[in-house]
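Everything below concerns the one structure shown next.
One chain of protein is taken out of this complex; the other chains stay put.
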Amino acid sequence: MEEQRLISLENISKHYDGVTVLDNINLYIRKKEFVTLLGPSGCGKTTTLRIIGGFETADSGRVMFDGKDISGIPPYKRRVNTVFQKYALFPHLNVRDNIAFGLKLKKMPKDEIARKVDYMLELVNLKGYHKRSVESLSGGQQQRIAIARALVNEPEVLLLDEPLGALDLKLRKEMQLELKAMQQRLGITFLYVTHDQEEALTMSDTIVVMQGGKILQIGTPKSIYDEPQNAFVANFIGESNIFPGTMVRDELVHFCGVDFPCVDSGFGEDKPVDVVIRPEDILLVGEDVGQVTGVIKSVLFKGVHYEMMIDAGHSIWKVHSTTMQPEGSRVGLAVVPFNIHIMHPMEDEKPTEEKNQ
Amino acid sequence: MTNFQVPVWGYWMMGIGFAAFIGLLIAYIHKNRGFRRPIFASPYVLWLVIFTVIPCFLVAYFSFTDPQGNFTLDNFKSFWDSNYNARKALNPDDLALYESMGLSLDDLGLGRDSINIDTLVFSLWMAFLCTVICLLLGYPAAHIMADREFKLGPTLVILFVVPMWMNFLLRTIALMSLLEDNGVVNNVLEWIGVGRQKLLNNIPAVQAGMVYNFLPFMVFPIYNVLNKMDYKLSEAAMDLGCDKWHVFYKVTLPLSVPGVVSGITMVFMPAVTTFYISRLLGGGKVQLFGDLIEAKFLSTSLNEWNVGSALSLLMMILILLSLGLLNKVDPEGEGGGMI
Partner (left out) sequence: MKLFKRLYLGLILFFLYIPIIVLIVQSFNAGKSRAKWEGFSFRWYEELFHDPNIMNALVITLSIALLAALFSTIIGTFAAIGIHAMKRRPQNLMLTLNNIPMTMPDIVTGISLMLLFIFTQVERGFVTMLLAHITFDVPYVILSVMPKLKQMNKHSYEAALDLGATPMYALFHVILPEVMPGVITGAMLAFTLSLDDFTISYFTTNPLVQNLSTLIYSQARKGIKPTMNALSALMFVALLVLLLVVNRRTKEEEA
């Protein structure tokens, strides 16, 4: 896989007025990959994107593109293009001139420009919109033009900075699928920034979870969902129950006053750990056979499932289930060892976060 | 004027300053590995330094030097020393002689100029009066126009805005021709039987001219604040049991303070510094601080320029202090916005 690395960030750090925005970021992106930078606002994901685009320079570290250091190269000489937040279409130009902007700068012959613009408009399903003023278009249409304007330059990498953030939910879902299809068809590397975990899970080949200027975890959507490396990732991606616990020995963990068998090992003996269990992995069983018992405090209907909050004495469990138990009834809870995820506890971030809440 | 010499260090400063500017520019371009947008401001930075910053320092420089360029505080002395000019005119030896004989300058029939601090106090008093009159006339006007039920308000306020931008000199001349001995006002007065009056060349004429010129500067900021104020606030106050009068001084008045402060500054500052209003309507008989400064600079005596600079410096400090005060009370500049 080594030779396919298209972009690599090496030890990138960035500070603004004494605040660390990026803290020693190391990341590489392969050709034709769909990579998503995911994290809450202020985690440094947009800054990372802007450093690759050439709009910001890192305080230290290198940006390698195809094996060459491009750290000092201005944006207009980089073979990447960007789809900006809120699109940044040029309001004084019409749709065609917006899309042709980059091609004209390359001194491409007129008929070729016309051909490419036509092709792009077709690709984004806006055939015949050439002469329209960009300000007369809807948000979704402007979005498509912004994508067309970037893609028509045939960049090696397309950078997308929360491109769907301004669209409503339904349109966003449609565009997610469309973008993914477009990426696969054109075979262009996409680097996508979002704070929406669902969007990231749907579209990406690789997700990079960031927080506080650091990369917390890199992996496929499935591995990040199933094997979060710490409580922050677990919490940010999907819903989860996180309990403080103790690793008794390999494959046995103690939390909520009970010993649970699990599949993880290598944490040492009697070491503090965080335990993550997804709400849909908890089984509701009879009171007598459950590993833990509790009383159902509340039941919410969520469409495909019920969400129940269960009070098990010293802990509250969130459980998703397709069958409903009445409020106030006692139930047993069981978790198969495979679904118990053991993580090293977060040293700094986690406690401060709790204080804030 | 012609015998003034630029000190040698003056040329050096200019040369070094320009070289430093070019150097900084190159360093900046180099540091950013190319051209960045802030560089577009550099011509203006140079312009600001030459035509705004340096002149300010020059005023200070002239204030503290004599015509030969030596440091002195003499220029400020004329401010309170009424015998300053007389003493200056005399030979120092003679002066010592008179003083040894126990004669004061008054005894000799010399001295007793009107001292500059008197003029400043008089100017401040006139400006204060003007501000009070403008506030008393302007606040109700602004309040009426900002009333939501008064549909004509937004149109009428334009009539108050336009004069703010219009040449003060022209408007003063218009007033002057109105008040002249055979002007329209006197014609009317004669017609109704009061008889012709001397309306120009006195203090009330100057005061009227100031109010006439600066009233819009009071009305507009107050109108702006009152207009932006949420009318639901006064409805809420009424809902809570205030009558109209209480609504005014419990809600409207406190909330309009930024506009009032802004208006006061915008009237007071030009009123302190004006010189042509007093010159045209006072006919040279009413001297304000601005007239004093103007006179100093129109004088051919070099020393007078230094005194004039000292006076200007005092005025600058006065203005900066009142601006600082304005920023404290109205940091958002709510009352501002001239167009």
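Residue numbering begins at 1 within each chain, and the chains themselves are lettered A and B in the order written.
Just so it is clear, a contact is a pair of C-beta atoms (placed from the backbone, for glycine too) under 8 Å apart; a residue touches a chain by one contact, two chains touch by 3 or more.
Bear in mind that the values here come from a model prediction, so they are computed numbers and not experimental data.
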Residue touching the undisplayed chain, where the options are A:G53, A:G245 or A:P279: A:G53
Sole residue of B:Q207, B:N224, B:Q287 or B:S309 that reaches the chain not shown, by the stated touch rule: B:S309
Candidate in contact with the missing chain, chosen from B:F18, B:F150 or B:Y249: B:F150
Options B:V161, B:M229, B:C242 or B:L255, residue touching the unrepresented chain: B:V161
Hidden-chain contact residue, picked from the options A:H92, A:K127 or A:H344: A:H92
Where the unshown chain meets subunit A, residue by residue: 53-55, 74-76, 80-82, 84-92, 101-102, 105-106, 149-150, 153
Footprint left on subunit B by the chain that the document does not show: 1, 4, 6, 10, 14, 34-45, 47-48, 50-56, 58-59, 62, 137, 140-141, 144-145, 147, 150, 156, 158-163, 165-171, 173-178, 180, 182-184, 187, 212, 215-216, 269-270, 272-276, 279-280, 290, 293-294, 297, 305, 308-309, 312, 315-316, 319, 323, 339
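Everything below uses one rule, namely that only the chains that are shown with their structure count from here on.
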Geometric centre distance via CA averages, subunit B-subunit A, whole Å: 60
